[in-house]
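Some notes on the structure that comes next.
Yeah, one chain of the complex is gone here, protein chain that is, but the others are all in their spots.
Take a look at chain A:
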Amino acid sequence: MVKTRGLASLQKKNPTTHRHMTVLNLSKIAVKAMGRNKMRTFLTMLGIIIGVTSVITMLAIGEGSKESIQEQISSMGANMLMVHPGSDERGGVRMDRSSMQSLTLDDIEAISRYATHVSALSPMVSSGGQVIAGANNWPTTIQGVGKDFLEIRKMEVSEGVMFTDYEVKRAGKVCLLGQTVVENLFPDIESAVGQTVRFKNIPFKVIGVLASKGQNTFGQDQDDVILAPYTTIQKRIMAITHIQSVFASAENEMVSEQAEEEITLALRASHDLDDDEEDDFNVRSQQELIKTFSSTSEMLTLLLGAIAGISLLVGGIGIMNIMFVSVTERTREIGLRMAVGGRGRDILSQFLMEAVIVSVGGGLIGISLGLILAYGMGNLLVWPVVVTNQSIMLSFLVCAVVGIFFGWYPARKAAGLDPIEALRYE
């Protein structure tokens, strides 16, 4: 041993200033200390694992329901704008909106001239009643629209063709049937195209069948409809000159608000409204609808996230709890580490590192489990789930913070121990 003194004492010239623990050494010490009690380490992790798993899963469910609602609304036409007449009163009696005659074809003209962000435009008049074909009849609604209506509502023709401007101009007695109407009027016939149906004693030639859209978000059957030129409905069925509502499409979702403003301005000008008069019409956009529904599901996400967050917090308190027990239990070990040269900050770092490894390790396991659980549930229960990168980043960050936050106090306690007393601790 004497012979080795020469070289070793060179490094020892200034033993107090050349010492600093590297992070690598520290991690090794922490990992080895944790490995010495695997069961305890695992149980401590368990709280965090459960917390993170639930955070990931809950947020995935919340986010999934939000996106599925948005998708459903978008399928009705995400850039769609609707104009309805405002309600009015005549001699104290408030009038139903559909009986208002304030919207006219002049308004359509005004909108198409001034609203530059509107890409498609269609008037709409509708009438309910029995539709008859041969021996079958069915109660439904006939909607009088322009030829752009399909584009605005994101509808498609599965068979036959849409009517043209020529048909609109001459108030042609042609129509397109929704799937529900076809099933009820022509249960045995292969194709409804070319057949004739009667509505309020007016015969319509079926020139097309609409592709099925199913139910909308509110449970209405979107296939229970007949489309015909609005002129035909106005003149031949309802004998009116006004229109009941206007359907329009903004160029894209981004300019939906501008389009809404332009329509409002065009209609106010067309209706000769003074600045102090209120609008006698309502413009509604799908974007508003999406916002309303999104805020509901965002609340849901927040709620689920909060519940999951609480379990993460409990997991963190679990870490602190076990760390305290661990510090007490390992008092002699701490004393020994100090005796062989561990400084207060080395001990602090070791315990902090252990807490962070437990929480971040638990976090990583929790994220994996959360992903498996979320997608497993999505596949098995056919639930819409969406795992966002933010939710993963968030839970990972929270884990690290939880580790440092809840590890700090026990680690401080360990570092503050007196080595003499710690060594004698029984």
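We take it that a contact is a pair of C-beta atoms (placed from the backbone, for glycine too) under 8 Å apart; a residue touches a chain by one contact, two chains touch by 3 or more; residues count from 1.
To be clear about the criterion, contacts and distances are computed from a predicted model.
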{"item": "Listed names \"ABC transporter ATP-binding protein\", \"NADH-quinone oxidoreductase subunit N\", \"Probable glycine dehydrogenase (decarboxylating) subunit 1\" or \"RNA polymerase sigma factor\", matching UniProt entry of the absent chain", "value": "\"ABC transporter ATP-binding protein\""}
{"item": "Touch criterion as defined above, residue of A:Ala211, A:Ile240, A:Leu302 or A:Ala339 at the omitted chain", "value": "A:Ala339"}
{"item": "Residue numbers in chain A that touch the chain omitted from display", "value": "1-2, 4-5, 8-9, 11-12, 15-22, 25, 28-29, 32, 36-37, 332-333, 335-346, 419-420, 423"}
